[in-house]
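One chain of protein is taken out of this complex; the other chains stay put.
Here the chain labels run A, B and C in written order, and each chain numbers its own residues starting at 1.
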Amino acid sequence: MKDVDDKFRKNTDPVPMREELKPRSVTTPDGQTIEIEPLRDYFCDARPKVHPKAYSKIVEDFYNWARSNSLWILGFGTGCGAIEMRPLMTPRFDAYRYGIQWRPTPRQASLLVISGYLSVKTLKRAIRAYEQMPQPKYVMGLGSCTINGGMYWDSYNTIKQLDDYLPVDMYVAGCMPRPEALLHGFMELKKRIRSGKAEGANDYAENFDRYKANQKAVIKDWDMPDYNW
Amino acid sequence: MNLVQISLATGFLLILLGLYGALTNRDILRMIVSFTIADTGVNVVLVAVGYLPGREAPILDTIPVAEAASRITDPVPQALVLTAIVIGLGVTALMLAYAYRLFRARGSLDISEFTELKW
Amino acid sequence: MVSPLLILVAGLGAAFLLGLLRDTSERVAFYVTVAALGFMSFVALSWTVSLALGQVQPVDIYTADARPPFAINLRMGLPEATLASVVALIGLLSAVFMRRDLMRLGRQSMAVLLVLIMALSGLIMTRDLFNLFVFIELIVIASAGLVLLSQDTRALGAGFKYLIVSQVISILLLIGVIFTYHANGSLNIDDIAATPMGFTGASLAMFLVLIALVLELKPFPANGWALDIYESAHPGFSALFSAASGTATLFAVLKLFEASGPDWAPLATGIGLVTFVGANVLALAQDHGRRLLGYSSVGQIGLVLMVVGYGADWGVGLYYVAGGLLISHAIAKAGLFWLSGMVKARQLTDWAALRQNPVLVVAFATFIAMLSGLPPFPAFYAKWTLVHAMAEYADYPLMAIFLIAALIEAAVLFRWFGMAIKREATLPLAYNLSHETVVLIAMTAGWVLSFVWGPLSGFDNLVTVVPFLFALLFLPLDILPARIKNVIAIAGLVVWYVTSTGGLDPLRMIFLTIMVLGGALLLLASFHAKGRRMGFYTPAMLMFAGMALLVTSTTSFQFFAAWEFLTVGSYFLILRGANSEPHALSYITFSLGGAFALLAGFAIAAEGHYTFYLEDLSEVAPELAPYVFVLLAAGFLTKTATMGLHIWLPGAHAEAETDVSPMVSGILLKAGLFGLFVLVMEMGRQELYGVDLTVVLVWLGAISAFIGAVLAAFQEDAKRLLAYSSISQMGYALFGLALMNHLGWLLAMMFAINHFVYKSMLFLAVGGVKERTHTKLMYKMGGLITLMPYSFVSVLVGIIAMSGVPPLSGFGGRWIFYNAIMTTDLRLPMILIFMAGPVGFLYLFRLIHTIFLGQPKDELRKVKEAPFWILLPQMIFVAFLIAFAALPGMILQRVDGYIGTLFGDRPLVWTGRIIDSQYGTWNPVAIWGVIIAVFVTVLLLLVWMNHNAQRVKQFNIVFSAERPFKPQTTHFAWNFFAPYRKAMGFLEMPVSTSFWTGVSNALHGTAEFARKFYTGNGQTYAVQLLLFVIAVYLISMGASS
Partner (left out) sequence: MTDFPNFQWAQVGYALLTLFIVINYGMVMTAVVRKIGARVGGRYGIPVWQNYVDLLKNIALRSKISHGVMYYLGPVFRLTGGVGLLMFVPTIYGSEWHQNFSYAGDLILALYFVFFGTLGMALGAGESGHPHSAIGVSRGLAQVTMAELPLALGVYALSLQYGTLDITKIVAAQQGSIFNWTLFTNPIATVAAMIAFVGTMMRSPFDVAMAPQEIPIGPPTEYHSSYLALMQTNRALFPVAKVVIYMNLFFGGATSWAEFAIKVFCLYMVSVVIGVVHPRFRVEQSIRFFLKWGLPIGVLAILVV
């Protein structure tokens, strides 16, 4: 391959750590010098736990019923599917009647809707948002882009298959799926939750290393702890 | 105008003259001279105040002591004048000494040049 | 007894003897000089003592065996003997001080010194007018000679200017003397007939004599020559020139004013006042130490001159007052000039060199206190008497001018003192044992003088008041380690508390408890200090002494003296803070201004009675009462830092040391509140121009409460925030007090207690944090809750209590507040109070949030909990707050009963621990019960559900799917209430700061401009002198006709 200049080869050098995350030493008011290691000092480094179900099946079923009827979606839109979610709040579709509401903060959300293709850059944010949601939590992938890359299957910076990176509970196919399909997806998700099968968070915790490996394989600039509490 | 008035006028004239001189001349020596003139004026005034027309100088050698009180002029101003002259001399001498030292130290006798202390 | 004439003989004789010595034997000459001066001092002193003890009678010495008018006579009475002693002693000490320079210049200079002292003594003793002139001329010649001692070449010019002016004066004097002689036929002062002022020859002659002598006193503005001498002469000589010459000349002036009759007294008063005011104003712009001393000398002598004129008919009282002022001035000024000899550089800031030697600092402080008329020094009694006399004769404008000038003088002096304490010197101290000894003798003399003067005053001898002595005890004890001193101090306070509680009413009892016992409690925090902590305990105990005395005082004099004690003590305390120099200055200026308002108020109230019982405030003549009320209130409001008079407080409280801030905030402010209590208790409602003054106070309180809170919300500095909050809290207390009803007073009392507790606690907590973080800026902190949990708890309890949220004790205050306002007709001020309430949340939340919550900063990740000793009082306060909140009756019930006896009503009914008013109920125990029950239940519920929560770290926050960058950019703290500022920021407009800055700038500008008047040209000075004489003549003749 004579026509390839070596200088234009793919850069495989590891990305240097962000300046603000590098260990550094600071001087305390008393004049001591202390070491700061931001990743250790600023972030909780515990791994996610696998949370058992409630002791009693009746209670767990009851909880699952509540969970399924109180789906709080994180207001996080990626790709073109984000626009399909808006009609759900309108009189025509009115997802509220199914106990579906939108919350602005991951802490209070239980459903992360990945509404379209995820660029690598957005993936990092999606991972953070997902990990910050309390368990049990659910992930829904919209459109073919999240299933197999869709029309971006050969793109240089989108991920091709969402469940390599996050435990997906429900895919809604289509390009894009219409709001009706979304509603249907929610209904199916509810069924899944009620049946006790929607344990994606536990799956994520169990296979944490695999998920991380996958994530880190595409996210070169990994500037956060392994698990974002 | 009797003698007293004339001498009083003269005295005051000298005082004013002296003061005028002292306050308008910048040369220290001239100032000192002016003050001497003013001093003299004061002395003249002193004597003039003590003068009683028709009486003699208060020298008791020539006047019997018993009559002294009615014949001599008031002796006190005369005594005062003597003292004042002596003191005036002392002050003048001191001023001259100062003038000398000022000139030695600063090479000038202009009073307006010694204003580094102010405000 | 040896003849007093020997004083003169010894001086002259020794001077002649020196002439016989060889030029080379300086040492012998010096000993001869010292021996002669010692002998003169001895004679003078022995006469003083004998005369004072009544062992001998005053004598007249007739020279030449003839009686006046045929010969000169001298008199030795107690005043003469005392002043001669002062002159001779200062001469002796100055000789010792100037030893090296005297030896350098040889025996001639010593002879001149001897002649000077002799002439000064003669000037004091002589009763002959011409003899007076001769002595004055001798003094002039000797002084001009001694000026040459200085190694400063500029002194030559100064000396010559002095001679020029002296010539003019002597001309005036001689003409005056001869015509006075002509008019009276005698030169004896006692023979001079009282001359009415008028366009007569005799009057003109009298005028010339008087004005010539007055000119010797360097009256403002005809005194440029003297200032030049002060600035350039040898400090030892300046001491003589200021202290000895001034003293002697002033006495001569006094003699002549006594002789010339009452018509002339206003002349002295006028010139004295103008001089006092002018010199002090101009001194504001000085930064040269000795020239400042010169201005101060001029001012002080002007003050005495004013007293001489004003008190012409006081008889012995005049000697007491003027003498006290004069001798104080002599000692202090001599001492300061001697001190200036040990300070090499000339700027005021260079006096910082004194810090190398703490004893000298004490001496410096003593001299400054003597000059400013602070207790226990004679000038204090003098000031008291003078102002009372002015009030008696209803000379209010004069009193006002005098007090303002005195205030300016104090500001000048304390500005200087502050510089000496806080700045850095450019050159080290020129230490010399004999110099220090001389200074210390002067200092001792000052204290002895106070000891002698005290009992003569007819009041308590302030030097021997036990708390004051206790404070002084710490001066020698200062070599001990701080901890031992702290134990002594606490023990002292507790013992004083235990022994002095008897017979106090509950109101005073509470104030005493807060001030003394509370002080002891706060001193626990001082155990934290390491080392010796020099100069802390004396001021602190002085402050506590003042407060202890304040509460137990019964007369206005005791009250005022205590007030001055605590003011001065707290000033020194505040000055100890790292950056507190300007704030301490503004504190002392405002405080003394307030104190002078008190003085004026008491004086007017007393109507000529020098002893005035505080309870008689209720019987002040109705036409005076409103003015008395205004003045006293102004004084107290300065202390409580009411809006408008508050600008000293934030800096003073914020910059003070960790354990000082709670003292000056938690305790010291209560002194003002106590004063206000006494004021409204005794005087009740007063009306001025139809305005009820208590209504004005209500408004002031409300404005302070509101604006103080708003300003607090905008502070970045934690201690400043607390300081502004104090203004707000004191506003509430003032408001309650001024409501003039039972519950209002109870409210004020409640605030007094609460504010003491939680403000002390918060200041300690913030101080403890500052000890660790080394900053007071809140936005630099954050997230300290885990590192300093105890401090957090104390701040938490403090802010809940302060904000008035149930169940803590602040709520009680609010409850009483609402009940109090139900019974008043005033409604509009409530609006401000209502507005102030929620604003309190703003600053309180900011305080706790930005320090303890939010994001910890890198450099503060490892800080430790505040030191134990700083925490200990806080925890005691926390316990107290909780107990007081649950059982407020344990304190309030007695106070309530007492206030009930004053108003004759009983608005609160105490049933067990329940408090009922006409309007509502307050059941603290039930409130606690319900809140605790609910809280615990909910908490248990949460723990049951969330016991397994994962503890996360500071950056584990949802950040819009990002992560925080750095703690500094994640901690929301700076300009915390930006939205509020946008809406209400106009309230930040520094109206009162601008006003006071304007006043200060105007004064400084005036001083800076006016001092250009002293051109430095000897001839100009002489012209000014003549113009001054003419102006005075025209004015006085104009006034008399």
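List of remarks:
Assume a contact is a pair of C-beta atoms (placed from the backbone, for glycine too) under 8 Å apart; a residue touches a chain by one contact, two chains touch by 3 or more.
The structure presented is a predicted model; accordingly, all values stated were derived computationally and were not measured.
Taking every chain of the complex into account, the omitted one touches A, C. Only one of the listed residues, C:His849, C:Lys862 or C:Arg906, touches the absent chain: C:His849.
Shown as candidates are C:Asn923, C:Ser992 or C:Thr1015; the residue that touches the absent chain is C:Asn923. Summary of contacts with the chain left out: across C:Leu480, C:Leu796 or C:Leu1026, the touching residue is C:Leu796.
Although one chain is hidden here, its contacts on chain C can still be listed: residues 783, 785-786, 792, 796, 799-800, 803-806, 811, 814-815, 818-819, 821-822, 827-828, 830-831, 834-835, 837-839, 841-842, 845, 848-849, 853-855, 911-914, 917-923, 925-927, 929-931, 934-935, 938-939, 941-942, 945-946, 948-952, 954-960, 970-973, 976-980, 982-984.
Hidden from this view is one chain, which touches chain A at 44, 48-49, 51, 54, 62-63, 66-67, 69-70, 72, 75, 90-91, 94, 96-97, 99, 101, 104-105, 107-108, 110, 134-136, 201, 229.
By definition in this document, only the chains that are shown with their structure count from here on.
Set side by side, A-C and B-C show the greater C-beta contact count at B-C.
A separation of 111 Å divides the Cα centre of chain A from that of chain B. Centre to centre, using the average C-alpha position, chain B and chain C are separated by 49 Å. In chain C, no position touches at least two other chains. Across the assembly, chain A contributes no residue in contact with two or more other chains. Against chain C, the residues of chain A that register as touching in their complex are 20, 24, 26-30, 32, 34, 36, 38, 41-44, 46, 49, 76, 105-107, 125-126, 128-129, 132, 223-224, 228-229. In the complex of the two chains, the chain C residues touching chain A come out as 772-775, 858-863, 950-956, 958, 961-967. Residue ranges on chain C touching chain B, taken from their complex, read 69, 130, 134, 137-138, 140-141, 144-145, 148, 153-154, 156-161, 163-164, 166-168, 170-171, 174-175, 177-179, 181-182, 187, 224, 227-228, 231-232, 285, 1011-1012, 1014-1019, 1022-1023, 1026.
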